[in-house]
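Only a single protein chain was left out; the remaining protein chains are all shown in position.
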Amino acid sequence: MYIYTMGCIIIKKYNNRRGVNLMINVSVLGATGYTGQELIRMLCQHNQVNIVGLGTQNYAGKPFSEIYPHFNGIVDTVCKNIDDPELIEDADAIFLALPHGLSVPYAEAAVTKGKRVIDLGADFRLKSPAIYTKWYNKTGPAAELLNKAVYGLPELYREKIRKADVIANPGCYPTTAILGLAPLLKNKLIDTSFIVIDSKSGVSGAGRGLVVSSLFSEVDNNFKAYGLPNHRHTPEIEQELTILANDDIKVSFTPHLLPMVRGMLSTIYTIPNKNTTLSEIQKAYHDFYSDETFVRILAQGQYPHTKWVLGTNYCDIGLSWDERTGRLVVISVIDNLVKGASGQAVQNMNIMYGFDEGLGLNRVAIYP
Amino acid sequence: MYIYTMGCIIIKKYNNRRGVNLMINVSVLGATGYTGQELIRMLCQHNQVNIVGLGTQNYAGKPFSEIYPHFNGIVDTVCKNIDDPELIEDADAIFLALPHGLSVPYAEAAVTKGKRVIDLGADFRLKSPAIYTKWYNKTGPAAELLNKAVYGLPELYREKIRKADVIANPGCYPTTAILGLAPLLKNKLIDTSFIVIDSKSGVSGAGRGLVVSSLFSEVDNNFKAYGLPNHRHTPEIEQELTILANDDIKVSFTPHLLPMVRGMLSTIYTIPNKNTTLSEIQKAYHDFYSDETFVRILAQGQYPHTKWVLGTNYCDIGLSWDERTGRLVVISVIDNLVKGASGQAVQNMNIMYGFDEGLGLNRVAIYP
Amino acid sequence: MYIYTMGCIIIKKYNNRRGVNLMINVSVLGATGYTGQELIRMLCQHNQVNIVGLGTQNYAGKPFSEIYPHFNGIVDTVCKNIDDPELIEDADAIFLALPHGLSVPYAEAAVTKGKRVIDLGADFRLKSPAIYTKWYNKTGPAAELLNKAVYGLPELYREKIRKADVIANPGCYPTTAILGLAPLLKNKLIDTSFIVIDSKSGVSGAGRGLVVSSLFSEVDNNFKAYGLPNHRHTPEIEQELTILANDDIKVSFTPHLLPMVRGMLSTIYTIPNKNTTLSEIQKAYHDFYSDETFVRILAQGQYPHTKWVLGTNYCDIGLSWDERTGRLVVISVIDNLVKGASGQAVQNMNIMYGFDEGLGLNRVAIYP
Partner (left out) sequence: MYIYTMGCIIIKKYNNRRGVNLMINVSVLGATGYTGQELIRMLCQHNQVNIVGLGTQNYAGKPFSEIYPHFNGIVDTVCKNIDDPELIEDADAIFLALPHGLSVPYAEAAVTKGKRVIDLGADFRLKSPAIYTKWYNKTGPAAELLNKAVYGLPELYREKIRKADVIANPGCYPTTAILGLAPLLKNKLIDTSFIVIDSKSGVSGAGRGLVVSSLFSEVDNNFKAYGLPNHRHTPEIEQELTILANDDIKVSFTPHLLPMVRGMLSTIYTIPNKNTTLSEIQKAYHDFYSDETFVRILAQGQYPHTKWVLGTNYCDIGLSWDERTGRLVVISVIDNLVKGASGQAVQNMNIMYGFDEGLGLNRVAIYP
């Protein structure tokens, strides 16, 4: 098996788990979903990574480029059955890009063998088994394994990510909501009893599954809310906001489906505390994200377009201060497949292995 | 000049202003904008209307079908200069589909000659000259004329519309917000200090003007908020909600631009009063709209898609009751060019002249 | 069962099969596909038609408006199983909007009971059983039934359609190709050995079936050719062109998939005979279509946009004469779901029952 690693001269194999700037071997389980193939796009342009295995449920034996012909001549690797043990054995790090609820056994097998796991699904995101069961209607991972998992939002948990065995890569909606609210909650600048998160997502977030609601003729020139009132990203958002605020937080969260492929925007309504000023708020954002590569706070009066981050790992945030009503509206955008999924996963991997945090993450949006 | 009136056998001319079921003559000033041509689409399929003049700022002397070739063989009428006095003289009712701020002199001229006016712009919507001046940064119509104007939302003001000389046809965003909230406010079911209106509109609402932000390459696969925090539809929404609630109301209102041509959806967040039940709320909606042709309250758990009303005059409303947070989310959709502009104008005309309220308003959405 | 027939006062039941201007009863088998629901949109706005039954393969027992909520309050009829005999018994005319290959038994049952059939599928389009079998890889209808079928292109076969028991409603691609070429072939103006038909279709033509290639994320911002070199509409095009030219015709035909829902455009390359002039060609088109309601020949130098016919039954045709190369390019557009399917079916029904040919066919395109 050969994978063409773009622009990468393979000099030596990874040989030291906590080593810096060494080549590592990775495999992707669930390679043929949209997040899987997006991950492979980034990994094959990452000069410290060697892709050693692609696991799929339905396409074992087929070259990856037959399923996604834009990889013709780039990644022609033959896919393996997702249960092929080589996928774990040959790799240092294993990415799980599977439908929710399927990750646990693979994560367990990998950790048992001393491998590190980055799970793009929801199985390890909620700390409370009871909450997981309530919202996902099933039992989550065993406590021992769950306790090894770190919520993979680098802007909040970078140090823990560095040493983690299992990364629970955040959901796309939570990424926009948490990054949008973190400076406000951390600095106790708003009324925590009033938070409305109105989110809109491109369709690629629904994956490649065959459902009527993902057909072009149903989505194009159409717009709708869905999943009301209990979308499964709600407890994930509340868990992290509660930690940030050190106060029990409940939010109104409504997801919507945009007639476009990629991009996500959350409009977040808050009530700043009395006496809080705009400049105090701005300072809170700039301070909180001053060292972050992938969060850009926009100039006052500028509000982000989803297209400004298309194909990139950026989260762009704009602030609207309405003196008339005493409200602050925060608008945050990401590419749901990048900072909302695969890009964040690569960022986590870079942190775990001591690489430059931006490696393999293409930094300029495709425009127009 | 000849206009082909589809399916309409022209039997006699209008001869009695308050008569019923008689043919009327109408003209459209601003015929070549998107709302203008949409109006003409409806009027030329309306069997009680004779279009006697089309006025434009830039295309005088050209056949209308040269500007909009989908009217080839249907409306080939030569456009007149917008200031041609025949446009007013020949008509019983004059539609003004002009950019905001230009309607007043035409409305004045028409009313002076005993004609009736339906203005699709904003100039007559706000009752308070001071508020108009504050938000539009200019002086509005004289008090005498302004006092003749009725806010043309049939579901609220049908009786006044019947006899009005000037109709201030509502804005698109306000139509979704007011229809979405009216039953709650009228029945005092919610906390009036907390209302968030998060609205999303198709691009056709921006008209045919040449600006970078309306280019295909800028809009497609893109999504953004705009006009924060002070979009001009805000005071219009607040004026009508205040009347409904009999209580001073301020709202958080954020408009967004969808990558699609037609359709508008507002997600409205409210806090129901303690002890208010879902069935009480549902009953309020059903009672309020029980006799309305163009408002459809969806079954519990069903949330409207904008495409369900594409090309129609419907406003579809869905309710999401979230027990966990004690919030009620109202979702209302319209076609911004129909119930949000030209269709509502025709509905108003139908009421003014005693026609069946649905005449000329095509009732089944184009799907998919 | 009740169907709201819009704008239609039901005065009496159909009682004379060949009668003129009498109400008829119709049923639709395959009501829940895209062409089925489009047919119902037109039929429920047709004032001489009473819809008495909707048959479906998967949704029996469900209200039609549950499957397509844009029909809420308009067509709430409960669907029947497609094999329910009442669907045929209760109707005068039966529309078959089924996947290719399924129509024959229903057509047979209907004709046996003295009913008339309009089949929107391909089963009755090809006169030659051998050609049918070669391209569709199965046996077609029995000769006796096939011989009762008329190819339902009104511009060519209006008189035969009037009396037909079975209408083979044309395919969408053939409609653009045949209408685009008919005047040239009938008048022997071009070299019949050189015809290239390059066609582009919106995605709705692929129906509501669940396939990866119809997903929004695959179609949006994408364009491709498909079905090369042997798309099944080829023999249908060649059959009709051969009849028109009275000469054996083979064409190069390439279909493409556009990233849009509705609309079809064919670019047809021809070599006019020596000495043929542009004005001769223009005259041929104008003469050929002079009495047609639904074919519009554009002014010289004007080329049709698909959007000019969106939601309408029009076929717009433009001609480009290139003196430099001696070629004539014909461009024809339709709405694939209207003139390319359901609208043409209603036009055929109107002819069959002596109604005004335009009844129920909404004549102004939705724009923009």
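Note that the chains take the letters A, B and C in the order they are written out, and that residue 1 is the start of every chain.
FYI, a residue touches a chain if its C-beta (ideal position, glycine included) is under 8 Å from a C-beta of that chain, and two chains touch if they have at least 3 such contacts.
Here the structure is a predicted model, which is why all the values come from computation and not from measurement.
A.B. asks: Taking the entire complex into account, which one of C:46, C:80, C:115 or C:307 touches the absent chain?
C.D. replies: Checking each option in C:46, C:80, C:115 or C:307, the one touching the absent chain turns out to be C:307.
A.B. asks: Which residue among C:25, C:65, C:254 or C:293 touches the omitted chain?
C.D. replies: Reading the full complex, the residue touching the unseen chain is C:254.
A.B. asks: For the chain that's not shown, point to the residue among C:78, C:102, C:131 or C:225 touching it.
C.D. replies: C:225
A.B. asks: Which residue among A:56, A:204, A:252 or A:332 touches the omitted chain?
C.D. replies: The one listed residue touching the chain not shown is A:204.
A.B. asks: If the missing chain were put back, which residues of chain A would it touch?
C.D. replies: 6-7, 34, 37-38, 41, 44-45, 68-74, 204, 208, 220-221, 261-262, 296, 298, 302, 304-305, 307-312, 316, 362-368
A.B. asks: I need the residue numbers on chain C that touch the omitted chain, in ascending order.
C.D. replies: Residues touching the hidden chain, for chain C, are 194, 196, 198, 200, 202, 217-218, 220-226, 228-230, 250-252, 254, 256, 258-263, 265, 267, 269, 303-307, 310, 318, 320-322, 324-325, 327, 329, 331, 333, 368.
A.B. asks: Contacts of chain B with the missing chain: which residues?
C.D. replies: 34, 203-204, 208, 210-212, 214-221, 259-261
Convention: only the chains that are shown with their structure count from here on.
A.B. asks: Select, from all pairs of chains, the pair with the highest number of C-beta pairs in contact.
C.D. replies: Highest contact count among chain pairs: A-B.
A.B. asks: Could you name the chain whose CA centroid falls nearest to the centroid of all protein CA atoms?
C.D. replies: The chain sitting closest to the overall C-alpha centre is B.
A.B. asks: Which whole number of Å gives the spacing of the CA centres of chain B and chain C?
C.D. replies: 35
A.B. asks: When the C-alpha atoms of chain A and chain B are each averaged to a single point, how far apart are the two points in Å?
C.D. replies: About 41 Å separates the centre of chain A from that of chain B.
A.B. asks: How many angstrom lie between the CA centroids of chain A and chain C, rounded to a whole number?
C.D. replies: Roughly 47 Å, centre to centre.
A.B. asks: Among the residues of chain A, which ones contact at least 2 other chains?
C.D. replies: 217-218, 220-221, 259-261
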